[in-house]
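All protein chains of the complex are present and in place, except for one that has been dropped.
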Amino acid sequence: MFQRVLVANRGEIALRVIRACKDLGIESVAVFSEADRGAHYLSLADEAFCIGPAPSSESYLLINRIIAAAEVGNAQAIHPGYGFLSENAHFAEVCQSCHITFIGPSHEAMGKLGDKISAKAIAQAAEVPLVPGSDGLIDSEAEALRIAKKIGYPILIKATAGGGGKGMRVAIDDSSLKNGLKQAAAEAEKAFKNAGVYLEKYVERPRHVEVQFIADHHGNVIHLWERDCSLQRRHQKLVEESPAPTLPKSVREELCKAAVRLAKAASYTNAGTCEFIVDKDNNFYFIEVNARIQVEHPVTEMVTGIDLIQQQIRVAAGEELPFKQKNIPCEGCAIEVRINAEDPAHNFRPSPGKITKLRVPGGPGVRFDSHVHQDYVVGPNYDSMIGKLIVHRPTRDQAIATMRRALAEFEIEGVKTTIPLLQEIFAHPAFHSGDVDTTFIERTTWASGTAKPHS
Amino acid sequence: MFQRVLVANRGEIALRVIRACKDLGIESVAVFSEADRGAHYLSLADEAFCIGPAPSSESYLLINRIIAAAEVGNAQAIHPGYGFLSENAHFAEVCQSCHITFIGPSHEAMGKLGDKISAKAIAQAAEVPLVPGSDGLIDSEAEALRIAKKIGYPILIKATAGGGGKGMRVAIDDSSLKNGLKQAAAEAEKAFKNAGVYLEKYVERPRHVEVQFIADHHGNVIHLWERDCSLQRRHQKLVEESPAPTLPKSVREELCKAAVRLAKAASYTNAGTCEFIVDKDNNFYFIEVNARIQVEHPVTEMVTGIDLIQQQIRVAAGEELPFKQKNIPCEGCAIEVRINAEDPAHNFRPSPGKITKLRVPGGPGVRFDSHVHQDYVVGPNYDSMIGKLIVHRPTRDQAIATMRRALAEFEIEGVKTTIPLLQEIFAHPAFHSGDVDTTFIERTTWASGTAKPHS
Amino acid sequence: MSKEPPTAGTPFNLDKLKELIEMMEKNGLTEIDLRSGAERWQLRRGPQEVTQVVSAGPFAGMHMPPPMPMTPAAVQLAPAGSSVMPAAAPADDGVVIKSPTVGTFYVAAAPTDPPFVSVGSKVKEDTVVCIIEAMKVFNQIPAEMNGTITAVLVKNGDPVEFGQPLFKINLG
Partner (left out) sequence: MSKEPPTAGTPFNLDKLKELIEMMEKNGLTEIDLRSGAERWQLRRGPQEVTQVVSAGPFAGMHMPPPMPMTPAAVQLAPAGSSVMPAAAPADDGVVIKSPTVGTFYVAAAPTDPPFVSVGSKVKEDTVVCIIEAMKVFNQIPAEMNGTITAVLVKNGDPVEFGQPLFKINLG
């Protein structure tokens, strides 16, 4: 086991890793930018080094500074957290060349999965379903109609050079497909000087379901069940839960097995997440692998009883996974919400400032992972998440009740937060019935300011 | 189910009950003394009534005030918490006569178990072992020697009117028994004008182990495993854990079955605890029943996953217990410590004052049940407990590691606390090995001030 | 201490103030606090947190923070969302007769009876001023002082808590 681990991150995930190290009897080395100097969580590490000024590009993203800090701090391993350098294969490679263990997958696996095309090839080889579509660019209307017949409507026409919705059309029948092809090609030609388009099955009201897995260096790959993260706003997850509501057990098991096949095919080690979209008929399609720990890992910790960060460190140190697939429980229901310093009344713009008052909910079934405290100053330099509120209860109804109680207990002054929107979500009948997909926030009217994307 | 429940208590347990009510969708009514006016937890209740001035005898202990508050607050039930009126059979009877449900055992059961002699008779009838001894007062030296032969040395000679150690002797053989009888009788005659003495087996280095049980009004009695609360200072529990370390599974099961037999024999309903002492050979002896919820109930909640306060309310409302004995797990290890506002450097005298800074530990496996917050004023009127820190981990070693981390994270300024002593306990090898009995604190030297009873 | 920006109506000279501010800016001063007799000029400049530097307008950056950061959160009784009983309101003037118990307040012995007292009633120590019902017991509450009722603070049938003011009274 390592004696010292450097935490190449900040805020709540840095604190989370520092705590896991302490629980394992490992010393931790923190790094910080000048904007984070004096932050309370740094005092919980055994050592802390300033690595640069506030901008991430001059501190938390500077590979050589972090390696230097690990060297002067005598750390044998680096935990990258999420964000920043966590999915940077080059960083993982530099760590390796400096004989520092990167707590995460190998840079080879990261590289393979980081590239969309090779990731899809791996998925295909592992018999993990992909969103059906054309194999490449569409050459003719006839070809398009043939493919459409095979995969069925609705179909998404996407520009290969596209982005921001430009050169994108939804076709619901042959006629709209023909028109759409022309319009999309013309639009793409105009916007990107590239008229190439391809087809993909359009998944209506997709649910975002992801599978947590962990693999050791001895060939064992185990899934820790799934999380439903459909509740998003502008592709930012707001609520995550495990198990996925409304998904039949058999589908959940298929989904989890698919993720394990994929991880094995990619020779993956350490913790990772396989993301899927699930359509209204419970068909699931591979989207991508997140080759790192995720913000929402606590919901998996609650239902399985497994400390994921500790387990990441153990696996990286060469330990074998101490459990078998059949012994991994998925007990009760866990839900996490992200509390962001954002102003719902002003289109969720960041709301930095000093937290002048903080009353955090507690009691049974409630966990709050956060680096903030009364008098903490939320700066404008990094993302707006100030904490994660997690509940764990025997049933989903009870979990929702406890979350509502906990959100009602939460008092924070000095910054605006997403709590009012979260309270509305948890009071919404559609959320209670599990009838939630990635469009839920956008197509629902919210009293607490606007949660809509373009207002 | 009730619509409104009055919480006849204060501080952390009042908050705990308010939270349980919220989780169940029940409204809560709080009562408070003038000393607690404005306390933050009161704002989490749906209504709150001042019932009198600071002294408990003029507020929290005044039955008629509490009943009146329940009446004007339209509460159908009263949860008494622990302490105050929680074991007052008369209060339970008044509730009944006012058609308010007392959330606890019937006043009859409480009365029977509250009396030591009738409690022992019930235990005996239920074949629950009692500490062996003379059936009553000793008439002659010959009788004493005969009993001694039967129960074996060491033997405790106790004055029937005794107290505070007066008229008490330990006999290790016939000769010391003869001498002790004379001395104890003389001392008791002098001190209490009553020379009557009786004999009891002297249990050396006893462990305090108690069994949580809960019974509904449909004849179901279920135990929720045991808690070891041996770590005490002047009969005040400092650390509680479940399962009991070092106790073989077979003994734990016997202990738990004995508690269930006793509860059934007493026609007990709602939650209760059966206390035992366990000797070094793992023989156990009944001590008494605590006919209420206990401070240390969270450790049982953690290992069983059952919300005890919610379950108390459900049972009191007439619901059947929703689980069977064989489905009650005892998973992992849970440990609770009591954080008291006391000054270890001054013989643990209460240390009231304003909490000027508070940083509470968090992260996985950590629960903090408390009504205090930064800027809270710990008053001198009530007991000094300001919170309960609970950890739950897969193994005892991991639980100890997390507790050490959590205690190290804890920052509190403005009042002195028992944290330094707790830190020493969790660093002590004897505690790690589970070699702990009720004399542990007294016979161990502590760096952090004196934990000894008479220095 | 003046917290508001100086206006035409105040004796402060805006030009002088501007000059002071310019001096502060030029020299990187963060605070000036000038007192002379009853007069006090206090200027602070620059944000509490440098992270929030904004500058616009002539008084940009003139932050006047609250003098005391010690907000007594514990004093607040009932945040929004909870219908906690009002705290015994401080009687801003005069003396009050307070409830000696928690219960239901009645102005009269029976619904058809006239109230024991009303505004203007002269009361003595043993004059019954109301009834508070608790546990089916109707407790007659004496004034316990001599004087004239100047206000009835609670409505007939309302719940009252211990220490809650029931009547205002002018002693005498």
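Every chain is named by a letter (A, B and C) in the order it is written, and numbering of its residues begins at 1.
Heads up, the rule we're going with is that contacts are C-beta pairs under 8 Å (C-beta built on N, C-alpha and C of every residue); 3 or more make two chains touch, one makes a residue touch a chain.
As the structure is a prediction and not an experimental result, all values here were calculated from the model.
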Identify the residue among A:Met1, A:Ala68, A:Leu137 or A:Ala408 that touches the chain left out of the display.
-> A:Ala68
In the complete assembly, which of A:Glu47, A:Asp279 or A:Asp383 touches the absent chain?
-> A:Glu47
Of the residues listed, A:Val5, A:Ala39 or A:Ile306, which one is in contact with the missing chain?
-> A:Ala39
Can you list, in ascending order, the chain A residues touching the missing chain?
-> 31, 34-35, 37-40, 42-53, 59, 64-65, 67-69, 71-73, 98, 354, 373, 375-377
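Basically, only the chains that are shown with their structure count from here on.
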Averaged over CA atoms, how far is the centre of chain A from the centre of chain B? Could you give it in whole Å?
-> 44
Which positions in chain A touch two or more other chains at once?
-> 359, 408
Taking each residue of chain C in turn, which ones touch at least two of the other chains?
-> 71, 73, 79
